[in-house]
Structures are given as structure tokens and as C-alpha cells.
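A single protein chain has been omitted from the complex, and every remaining protein chain is retained in its original position.
By written order: A, B, C, D, E, F and G. Residues from 1 in each chain.
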Amino acid sequence: MADRRLLSGNEAIGWGAILGECKAFFGYPITPQSEILEFLATELPKAGGVFLQTEDEIAAVSMVYGSSMTGTRTMSATSSPGISLMQETVSLMAYLKVPSVIVDVCRFGPGSGMAQTSQTDYRQVTKGGGHGGYRCIVLAASSSQECCDLVQFAFWLADRYRMTVYVLTDATIGQSCELVDLKTRDFGALPDKDWVLRGLDERGGNGQGIHPHMWDYVGYHEDMNEKYREITENEIKYESYRMDDAEVILVAYGYVSRMAKGAVDLAREEGLKVGLLRPITLWPFPTNVLRELSLQAHHILVVEHSSGLLVEDVECALQGKVPVHLLGIWGTHRRDSSGIIYPERIVEEIKQMVGVA
Amino acid sequence: MADRRLLSGNEAIGWGAILGECKAFFGYPITPQSEILEFLATELPKAGGVFLQTEDEIAAVSMVYGSSMTGTRTMSATSSPGISLMQETVSLMAYLKVPSVIVDVCRFGPGSGMAQTSQTDYRQVTKGGGHGGYRCIVLAASSSQECCDLVQFAFWLADRYRMTVYVLTDATIGQSCELVDLKTRDFGALPDKDWVLRGLDERGGNGQGIHPHMWDYVGYHEDMNEKYREITENEIKYESYRMDDAEVILVAYGYVSRMAKGAVDLAREEGLKVGLLRPITLWPFPTNVLRELSLQAHHILVVEHSSGLLVEDVECALQGKVPVHLLGIWGTHRRDSSGIIYPERIVEEIKQMVGVA
Amino acid sequence: MSGLGGQGLLTMGKLLAQAGSSHYRYVTYHPNYGPSMRGGECECMVTLSNEENASIASRNPSAAILMGAAAWMLHEPQVKPGGLLLVDSSIVAERTMRDDVTVHYIPATQMALELGLAMVSNLILLSAYLEVTKALPIEAIEKALKDKYTGTKGERYLPLDLDATKLGAKFIIDS
Amino acid sequence: MSGLGGQGLLTMGKLLAQAGSSHYRYVTYHPNYGPSMRGGECECMVTLSNEENASIASRNPSAAILMGAAAWMLHEPQVKPGGLLLVDSSIVAERTMRDDVTVHYIPATQMALELGLAMVSNLILLSAYLEVTKALPIEAIEKALKDKYTGTKGERYLPLDLDATKLGAKFIIDS
Amino acid sequence: MGEGAMIKQQIVGKPKAVQLDFLPFKFCPGCHESLVWRALGEVIDELDIEGKAIACLDIGCSGILMVGLTVDGIHCLHGRSTAVAAGVKRVLPQAICFNIGGDGSLGAIGVGHVINVMMRSDPITTIFLNNSGYGMTGGQVAPTSLLGLRTTTTPEGRDVQSAGFPLHLSEIAATMTGTAYASRVSVHTPANYQKARKAIKTAFQKQMDGVGYSIVEILCACPPNWGLSPLAANSFVEEKLIGEFPLGEFKNVDKIEHTFDPELKRVGRVKRG
Amino acid sequence: MGEGAMIKQQIVGKPKAVQLDFLPFKFCPGCHESLVWRALGEVIDELDIEGKAIACLDIGCSGILMVGLTVDGIHCLHGRSTAVAAGVKRVLPQAICFNIGGDGSLGAIGVGHVINVMMRSDPITTIFLNNSGYGMTGGQVAPTSLLGLRTTTTPEGRDVQSAGFPLHLSEIAATMTGTAYASRVSVHTPANYQKARKAIKTAFQKQMDGVGYSIVEILCACPPNWGLSPLAANSFVEEKLIGEFPLGEFKNVDKIEHTFDPELKRVGRVKRG
Amino acid sequence: MAKGEIVIDEMLCQSCGFCVEFCNQECITIPENRLGPKGFPVAVFSVPDKCSACGICGWMCPDFAIQVFKYVKSEANINQGG
Partner (left out) sequence: MAKGEIVIDEMLCQSCGFCVEFCNQECITIPENRLGPKGFPVAVFSVPDKCSACGICGWMCPDFAIQVFKYVKSEANINQGG
């Protein structure tokens, strides 16, 4: 029987790590991520894993790197400023093809910003905030259940493609509690980790040279492109909600997508043909899915808790074929950082957009 | 009479700083940027400025922040991994609207990569590598002369819009020497720096609260959007080269744009109608200019020393109206990191593209 | 349902969600803090339902428990027509002008002080809420309280807590 | 023009560019290093012109000075038809098969050693190049050398340097 | 005693440099960090440097007070206040630059900058608030947490295996040539409060005299995260914290002596000049 | 002596753990960092830990040797090798993890990690190459550069005003409870080379015995950046470097003593459990 | 002994008890049965007569809630005192 518990998104992430066979966690406290740290401080050692609070996010990600190099499933979690600090090493892991899972419980940026919910990290995680033009897979969770499941999936993807996978949530998802089925997910077979370094005794060879790609840098970049193409072909994930006859399509992810779902229901009650497309992988981005929708939709409304970041990818995907509207941070119910975009506000925006006032 | 000297791009950047009234430089050595540091270690104090080699790039950018807060024109310079380390503070400066100039002499990424030339930082600097969805203006120099001039312009823009301006070059531009006219450039009047903090005696007030935007975060983001819109309207810069009747349009920046220029000349000699569009501001990106060109061009060839980053913005701008080809890192003359994209190779690509073999 | 303001509010919401977990298939608890990190405003929203909760929260809840002046200003107008307002009248002086909602003014903090612990005002309001709506049996809250505090430092307050849950319900029944 | 390989090559290029600065309106000097940071391959390219240099460098230079085997392999085929090849034959054993270029094989390192300092082989080749192409008067290089080293540690090698610039030119004249 | 009319004269109130309009500060009841701000305010009043002081505020509970004093204040990222203060001081040598931060900010994420300003002898002053844990983020272990102390990330108490030994930053400061002044004080009794005030004053004085870097470590009670009442937390400082972190002046010099070896000026690689 | 036939027996060659196929290493003539790698190879041979050693290589000239030994090597970003080694050791406690880096990597950008592994007493070994400057990037000032020394970023010689006082990391290490072993050695004479080898061996031994953190600081000549010939640079170590950085063992303990106050286990805020 | 008086700002008092603890004269108490304006008991200057104007409660109050006054002869220099 499934173990069903009331869990915050943060706790669900911790559970996801444990169910996903994560055996090492290195992290540094930061609101609104700290519950993940605190949860794993207690629970991970019980599950036979290593937990360490490091001196900062750079140390955390450096240790993630070192630990992952030994073939250990390793995770870190932080929030926006911490993600910035990790960029140099994330870039290194892209270079050396080291799997890792990093959770970003997004807080309000830029800068020190505020610890409340927002979606202002979109560009950083999807475009590769570090130098070198690499990519990371980005999974956006929108419920506690998904936090638990996507972390497990993230570990699988990380091992499958030997790269960093971000799990992106926000303060709202992180702190809100919902009932979660605690289940171990199986995503299929994985390639052998023949590249790990655990000392010659345990596993062959001095695999890692100072610059493994020194003599064929071009080949390295070609390989990366090939890998990214493969991921874009195979791993795009999204959810369609009440899309069949939708003429107005909402696009949203994370906590906002839940509000948008609520808005779809409210709008449908009022007879408006509204649907929701929720990208689960923010990279790879469901460009083609969106492009097809443009055949059916009269209006696209992107809703996001930021000044407009996701909307850029949506516009780019739609190539000017359908008008794209944005309900951004101004859609929150308060002007200070504690504002939330509620379903009712989205419905108002839809009505204004389609001219039903 | 103009002072005309043979200068490397790196030295020219140093001169640009001095002519641009830069009074403080904080930086950390990294190939291929170190000559900027070494130049300014000697020259900036002579010009009455402060030079400090800091303990790392984070300290460097933190000091840039502190120094800029006093109203002092301040600069740092680094190369790709250093830019990654600076992201948290760059994001903070975006948040607090602090002007600063940061030079990125791009090296090969991702990760530690190699110290040779490349253009792999495009996404990081143009999309805002840090958290919070901010923007920085990015000026891409393609000659020693432009290094000198754009640094001066960068200081002006930074003060004008109170934000970070990147000057992006690469190892090739940084190390190649060309003759430069050392001239002070005047870009017009600037608003008063009424926000600086120099102690109450020197300048009024306790301006900077812990969260200046605490009570109107929405307003802050709206302001930012407004500022970004204004910049996009007013500050786009690009160069067109032999475009009048061009049917094949090359798009390139930095050192590659020089090779592309060479290629235009070579191709024209062979009767091919080729022109070059060189974005100077990578952000704001000359989207509309490109979109207009799509009316005239049969082919667009993006040439860049990376696995394909600039090409994304070009494709997005062109909205699928003209086919966009890419000559990326595989166009370099060697497969190790010392490869260069030469004009001759670009011409080959053009011929293949238009079917003249 | 949503509340806003002073002490113990998030605990109350979490408790309700916890208690609701064994009675509803879908439970959502959504806290929200104001911009200042300590002593500032905070609020939370709980949804109990047997259909999947599309949304995590709503601007227009069907009931609100209000424990502060700012909370009143923000949420009094927002409660759904036909909804319910529970107000700690020891703190909030206002009276609603709306005639499309049911209102109970409960001097919860005062009552809690009389009980000996200001901190239990939240439980008084919560039990009043349950008494009005019958969303959950009071026992569910009592059980959740016991689960939470037995064996911890908080255990010594349990009797007081349990008294408070009775008091709120009693207030409603009496009124 | 382009070279590749051992010691003093980048200095030679820079010197040529410096010397060219007062004779041409546009001068470009472009160095390029191999992937290993110390003792690895390196090359540089100098363009002297009175028209603006569109490009910084070219794959097919009009002349090449080659001081290493790898350099030979890479650049010998690349020189423009009608171009010029200057080869340090103390290091490079190969002989070109091309008949569309002018070639000079100069045992520069050997000559430099005889002069007493292996490091000046670059100057021998450079002066040979200038003698062939007349791109600049030899005096320009001599002046650049003097500007560069007078008053520095390098000053004591200046006489040797100047001798070397003569030797290269002489080799061409004699051959 | 005479017979004259008595008048009522204020002898203790809010220091001039404390901004009344930002009261109440948002510290927890019994938090010592607030007392530190009072002491800072008093010293600023005393030295009459309100017009020249620039505070670089780290992230942590103390950062809340960004605008608590009427001096210019620069909001810094977590751990970076030391570097920011050093940067400000370079371009404004006449300013009195100090940074203030907790044991997380200055002992963990930012300790590299602290070591480097000491190394460089940057004439700034660091106010280091040691409350044996992370206050603002809710009680995680800090480098300074006492061995055995339960924190939210060492639920069984801090043990060496997972979190090592308490960090003694003042003692490190004392070993560094570039440090002019290093002392550890507390504010848990009136007498200690006065000593703390004096230490801060001395530290500022070192800066004003251009001697070098100065640091004052202040033991602070953090009642909620220690799970103690304000008074119990106050006693905890006396009974436990001081045991691990002895109070005292670790370094106090009026001039940092040093000699150059003139021969070295001829050694080394120089690019130009 | 007897009359038997003489046979030729190799007594010094390449240590087994040095990879022949990566020779020649790309160090400059007379660089001491290469000697350090020899010593490391010899110690690894001696302790027979080739199969268990994991080297975390910082960026700097020493990082060139990533693949110079036949042990597993992890390429680290500038300054991060200490943290990486600590991370590896946490998940592979049986491995012998060491990191190696220069005075820029470990004294400047990465010193925060060094302080924190000392604080945590992570049982890893740090090989700290002090060559009084930045080798790989071409001779800029390092925290350890001698006062007065000309570098490309202190063209008039290192002065206190701009670059402070030389950093003494081993002395700091000795003040830290979590340090098991800290010593400074050099390799500029045969006798010193042997001492250096012994110090490395002792440091590894501390790790293998689980005592705590160990660090060996090695003074290294960097002829090109000091503008000296290899032999002159070698003498410079003796004549100048050792003056500022005295050789010796600063700490060497077989067990780090510590006590827990059992009362503390009852203090503190815990989230669950 | 000097004669003093203190004023406690009840909006600022957070009820930490430091003033009670450190006043040698035991002038201050926190009555459990009286709530301040923010809903919890606050410090009260309950034994004013004994106050010696020592100032300690003022500077040990973490919340700047206490002002301390001293009664001085009108001739006295206003700035002597604390």
C-alpha cells in the first residue's frame, strides 16, 4: 500500500532524494530551501547516505562534483543566490560530463531580493547561467507529489545523460503541504558508470586528465550538441489541461501553473474555452508542441511570477503566429514581495484579453 | 594630433578605462585577461586611480560594488570562469541599480576549459547568468580600437542606466595588436549621481536600506522592464558591411566578425553578393534590423566560435522566414583549442550553402 | 479558508491540514509570509477536498479566520459570497458591512488569556471554525494535537490546548 | 605572413608589427597558442597594409616563416600561390613539392649558434624576410629593437641582435 | 547637598546615531545583536563620526539593521561585507568603514575574504557576531556552534565527525601580521556591555589612526535558536559560550612593524615600466 | 670486500607512481613543483597506496600534472580542490584523498575552503605549494609573495599599502583544533628534499590513522617569475624565502582531544526527531 | 544616591526581562497579569523610589524601550551624568 503523507514540497524533495537512491547531500542553508537541508540532516544518514552542511554553496557544489565523480548519486539544494554561486562548477560538470542533481527553490531576485516565492530564475537555469554555453535539463515541479517524483527522475536523467539536472520549484511549492504517495519510480536501465574515479583498487584507471578534451575540443562541442539534440528529441515533458477545444491557451509552470489550472476551471465555469499547457521540462522546451498549438489557439496567455522570462521562449516558439500576452509579476495580489498570482486574477486577465469584460 | 599606438585589445581596454575616467579597478588574474590587470597595475595609479589585485573574482566584484556605490567609476575584468563567479553580485548590482563595467575576455568553456579564444560565453552575458532575471548591456568589441572606445561608452551607459555593462572580447581580440587612436569620447550629459553613499558629510543621506524595494517589489520589476524597453529602443548598435545588395548575410561578432569581414571581401572578389551584419550590442539585440534584412536575404549564415549560441537569437529574430545556417566551432582550422575560424573557411561555407561548389 | 496576522497562525493551518489528511483525499496547506522576516504579517490557506485540487490557493476563499487589522483589510472583502468570517475581536475592532457572508466575532485572545496562555487563541478560532462548518470533527484536531506534541517539550501545554479546542466550539454553540 | 613553433617567434612578430607601425596605416599582429600552456606550439601572423584590415588573420598568408616540423606540416600547403616560404632548415628537414611559391631554406638556428645565441634565429629569419619582400627597411627593425631593449636587461644582447638582423639579410643577398 | 530646584535630565536613551523611525527593530526578544547596535550607535556618537561612517551590512539577523543607524549603510550579499568594506575604503580612505556580520557570514561563506583583508591589512573594522549558530535562517549549525549543541542540521548535537570543531576567528586574527586589533567581548552583563563598547571604540580608533585591520568578535545570545528564554540564553553566554570562546584582547598594536629587503626590488618579473 | 661479480642495480629512477608517458612534464627548467611530484610519487610507492590515492588537482602549474601520477586524479577549478577532496573523502572514507595547489589557489581564492576543512577536521591532506607568486598566469602577486618582490601586478615591488603582508598558512593551520599535522618544508637541497618527503608521508599517515586534517606547505622555486636562473632561484629559497617562511613542524598530534558538554545536547532548536 | 526615573515604551518592549534582571535596585517587574499593547506582558517601572539612575536598564534593553532620567540640581552641568 502506498505510503501517503502530508508533505511540504521541500520535504517531498527530501523524500524524492531518498527514494531516488541519493547517497550524498551537500548544501548550505538558505530560505526558502532550508527545510530540505534540515530534513536530510535527519533522514539521509538513516538511509545510509552522507549529509554535510558545507561552508557555502561553492563548497557544496564542489563536493557534489567530487562525490559524483566517485559514482555516488549526489544532490545539492539551494535557492537563487546559491545557484549563482554554483555556476562555475556547474559549468565544470557540464565540461566533464558529471551527473548531478541540483534543486533550486526559487526566491525573489535579483540580488539578495526577498525570500518569498517567485519565478525569477527562469533564464539562469534554462540558459545555463555559467560560462561556456552548456545546457542543463530543468524539471519544474508544481506539487509536492511532483517534487518527490521529479527528483527521482532527475537522478535518472543525470545518470543517463551524464549532466546536471535542475529541479526547479519555488517558495510556494516548497512550503505548501499536500498529500504525497511515497513511491519509488523506475525509469529504465542506465549505462554503466565506467568513468568513475574511486582509486585504482576499486575501479580501473586514471580516467580524468587535466583537460580530457584537450586534443579534440571541436569534437567535444560536437558531442555536446549531439547529446542536446538527443535530449530535445526524447525528454520533453509537459502537461496539457483541458486543451481539446481551448481557444485561449495559458502557459505556466511551477506554482503559477497550479493557479492557472484553477483559472482554467473557473473560466470554463463561465463558458470560456481555456486550456493550460504546462511545460515540465523547461529545457528542453516544448517548442514544437507550442508551435502546433498555435494552429488551434486564438490567444496565448503566459502567466509567470516574474517580469517576463518564460514568455521569451514562448514568443520565440510561436514565431509571431499567434499573439502572446503576458501576465507577469503585476498579477500578484500585493505589491510587496508576498504577493501571489491567484486564479481569479488570471481569469480577469483572460476576460480582458478576449474582450469579455 | 591623435596619439596612435600599436596596442593589444587588452591594453586598449586598459587605455579605454583610463580615458573613460575609471578611478578604481579590482580584478584577479586569469589568462587571457591578465594583461589588462598588469597594464592597469602600472598605469591606473599614474592616472590617479586605485588598482587592487583581489583574492578572487568574488572579492573583485564585491569591491566593484562597494566602490561604485560611492559614485566612483569602477571596472573589473576577467575571463569566463571569473564571470561565473561574479554572477551573484552582478545580480545584486542589477537589483540596487549600481553602475559598473565588467570586461569578459572570453576563453574556451565550459568549465576550466582552455585559455584560448572562443565565443562560448554568449548566453551567460546576454541572458543574465545570475538569478533574478535581470539584464546587462553587452558590448562586443572586434578590434583594439573598439576595445578602447567601447570601454568608454560602457562607462557612459552604466552611469546613464545605472546598471552593469559588459564589454565582451575574446582571446584573439585581447592578444592581437592593432593601431589605435587614443581619444577621449564624449557621449553626452549624464544624470546626477544622487544615490551615492560616501558618508553623510560628503553626500546626504542614508540612502540604502536593506531592501530598498521591500514595499514595492512589483514596482521595482515594472521599473526594470521600462528601463530595459528604453535601452532596447535607444541603444542598439550594429555595423553593416557591404550589405546594399547582399543576398547572403553573415552575422557574427567579436573576432569572428573580423574574419567574416575578410570573407565578405573574398567572396565579393568571386562575385558572390555577401554582406555582414555585426551586432555591437549583443543585448539589446538588433532583432528588428535582422527581421528587416530577412526581406532582402536569401540565406543567413551565422558564424560563431561556439557550438551555436548567437544563432538562437538570430533564429528567434527571423521567425522562420529565412533559412538560418550556422558555421560553429567546427569551422576552426584545428580541432584542438587553438583553432581559429579563418575567412577562407567562411567563404567555403557560403559557397556550399548557396550551391556554388 | 485563510487567516492572517499574529502568532500560531501557521501552526493552526498546518494542524488543520494534518487533521484533514485522514478525512479528505486532497489536502493543500499554503503559507505566505510578508516581506519582513520576523514579526511580520503572515497568512495561510488550507484546502480540504475530495477532488484533486487544481489550484494551491485562491484569492476568494470560502472562509477566513482573521487575527489582525491588516488581515481584516485585505481579506474581509475577499471572502466568497455565502462564505464565512471568523474574527478575533480582541484584536480586530472592525465590523463587516457585507451582508452576503456569515460572521462570528470571537474574543479569542481574551478567552485564551483567561485560559492562561495567549498562544492558544488560534485553537479557539480553529475549533470555532470546525464547529460552524463541520469540515472535520473536533476530535480530528485533538488527535492531531496529541500526535504532534506527545513526547516533545510542548507536551506540558497539551491539556491547555485541548481545553482551547473545546472553548471555541462552545463559544459557537453558545452564541 | 605567419610562423609557428619554437622560441622568440611571438617576439619576432611583435617586433615586425611595431616596426611596421610607422610605415603602414594599418597593422595587425595576431598570436595564437597551442593547447598546452608551456613549451607548446605557437604561431603568429602580421598584416601590414595601407587599407583597413578587414580581417585579423588569414588561413592563406602571402608569406610564412616556419621554425618547426609541425609548423611546416600545417602551413606549407597554406601559403598563397605566388607566396613566400622561409624555413629554418636547422630544424625543418622537409622540402616543399610546390612550384607556385618562392622558398628559402635558411639554417637560422645554426647560424644563430655560431653567432653565440640560439635565441636570435628569429631575427635572422625576419631580416631575411624583409630582404626578400622589402616590406620594411631593415633599419626599421633595428630601430624597433633599440626602442624595445634600451634601458632594460635585454640591452646587453642588443649588439648580437643587430648582428643577427644583418646576417639574415646577408644570407638572402648571398644566396 | 544643596537646595536648588531639581531638573530631570536624560542620561540614557537612544543613541543619536540610532534611527528612531526604524524602531522597533525586528530582533527577537532578548537578542544580543540589538545591544551591539546600541553600542555601535554610542561609539559613533562618542567619536562623532556619524558623517564619515559607512556600514557594510552582511546578510543575517544583523543585516536587518541596515537602516537602523543614521549612517550610510551598504547592503551586502551573504559573506561579502568584508570585501565590500575593503573596496569602499580603498576609494574613500577618509571614511570609517566597518562591516558587521554573523558567524555564518564571516566564519563560513565569507571567511576567505576575512583572511584576505587581514593579510592585506585593509584598515577597516569588522564586527563579528558570534551567536553559535545561524540566526536568520532558523538555527542551523555554524562554524562557531558549540560541540554537542543541537541545531536544526545537527539534530543529535554538533559532533566532530560531521561538523568539526568551533572556529576561533579572533585567535586567527591575532596570528596575522596585518591585524592591528583583535578582541572578543560579550554584552551579557552591564560590565561586559561597557567593555564591548570600549573594544568597538578602540577598533575604530585603529582604523582612524591607519594602523591596520581591526576586528571585534562579540558573543551574542540567540534565544529562539538555542531553545532558551532570553534570560536563560543570557546565562548560557556566561556558562557555556565563554568557556569555548574566552573573552579578551588578542592583539592590540599601535603600529605594525615591517621591513623591506631592498634587494627584492631587483628580483621578479615585470611586464612593463 | 669480496670478489663476486658486480651487477648494476637501479637505485634512483622514476617513482612507480609517476607516469612515464606523460614525461616530459611541462614545468619550466628548475621548477620545484616537479620535485614535489617526485616526492609524492615516492611516498605513494612507499606506502603502497597507489590503488587508494585520489589526487584533487587545483588549477595552477601543479595542475598540469593531473595525469602525472598513476593514481586517480580529479581536475578541480581554481581554489576548489580542498572542498572537492573533502567531498570525495566523505563518500569514500577508505580513499587517501589529497589536494595540491599553489599559494594563489589555496591562499587567495580558495582559502575559505582551507579554513573550513581545518575547522571540520576533514581527514584529507593538502599539499600547499608556496612559490611566492602566481606561476601559471605569469607572475602576479600572491598572498605569500615576499614584501618588496616585484611581480607583474606590483611593478614597484609588493608593498603593504597595496598588497599587505605575506600569508602564513601553516601557522594558521597550527592554531586550528581540527588540524592533525602542519609543517613547512622545502625541496631546495637534497636534505630538505628528504625532509619534505618525510613530511608528506607523515601527513598521509595522519589521514590513514583518521586523526584529522593535515597540510604540508612546500616552498618552491619559480625561476621565470622570479626573473632568476634555476640555480639562483634555488638559492633564493634558502636566502630569502625561508627568512619569511621558517621551515618546521607547526603541529603534529596523534589524537585531537575534545570533550562534549552533555548538557548541550539538551539545548538548541530541532526541527524534528 | 542619585534619584532617577525611567520611562518604558510599551510599544517597544519585547518582555525579555533583562531590565528586571540587571536592575540592582529591583525597580522593574513584568507583571504576568497585565498585557501590553501588543498582547503580552511588558516591563513596568514598579518601584520608582529606589531608582538610582544608574542607567543600566537603559543600556541593557535590547529594544531601546527604556529612557533613563536623573534628577539633578538645576545648576549642575547638563552634560555630566551618564
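In the analysis below, contacts are C-beta pairs under 8 Å (C-beta built on N, C-alpha and C of every residue); 3 or more make two chains touch, one makes a residue touch a chain.
Here the structure is a predicted model, which means the values were calculated and not measured.
Peer 1: Omitted chain: which shown chains does it touch?
Peer 2: Displayed chains contacted by the hidden chain, ordered by label: D, F.
Peer 1: In the full complex, which of F:Phe98, F:Tyr134, F:Tyr193 or F:Tyr213 touches the chain missing from this view?
Peer 2: Spelled out, the listed residue whose C-beta touches the missing chain is F:Tyr193.
Peer 1: Write the list of subunit F residues that the hidden chain touches.
Peer 2: That gives, for subunit F, the contact residues 1-2, 4-14, 18, 23-25, 27-32, 34-35, 38, 42, 189-190, 193, 223, 229-231, 234.
Peer 1: Since one chain isn't shown, list which residues of subunit D touch it in the complete complex.
Peer 2: 6, 91, 109, 113, 118
Just so we're on the same page, only the chains that are shown with their structure count from here on.
Peer 1: If each step moves to a chain the current one touches, what is the fewest number of steps from subunit F to subunit G?
Peer 2: The fewest steps needed to get from subunit F to subunit G is 2.
Peer 1: Residue numbers at the subunit A-subunit B interface: does the shared fraction exceed half, giving same, or fall under half, giving different?
Peer 2: same
Peer 1: By mean C-alpha position, what chain is farthest away from subunit G?
Peer 2: D
Peer 1: How far is the middle of subunit E from the middle of subunit G, if each middle is the mean of its Cα atoms, in Å?
Peer 2: Taking the average C-alpha coordinate of subunit E and of subunit G, the gap between them is 27 Å.
Peer 1: Round to the nearest whole Å and give the separation of the Cα centres of subunit A and subunit G.
Peer 2: 54
Peer 1: Could you list the positions in subunit D whose residues touch two or more of the other chains?
Peer 2: Residues 35-37 of subunit D touch two or more partner chains.
Peer 1: Two or more other chains touching the same residue: where does that happen in subunit F?
Peer 2: Only 64, 75, 77, 108-109, 111-113, 116, 119, 136, 138, 143, 152, 155, 163, 271-273 qualify.
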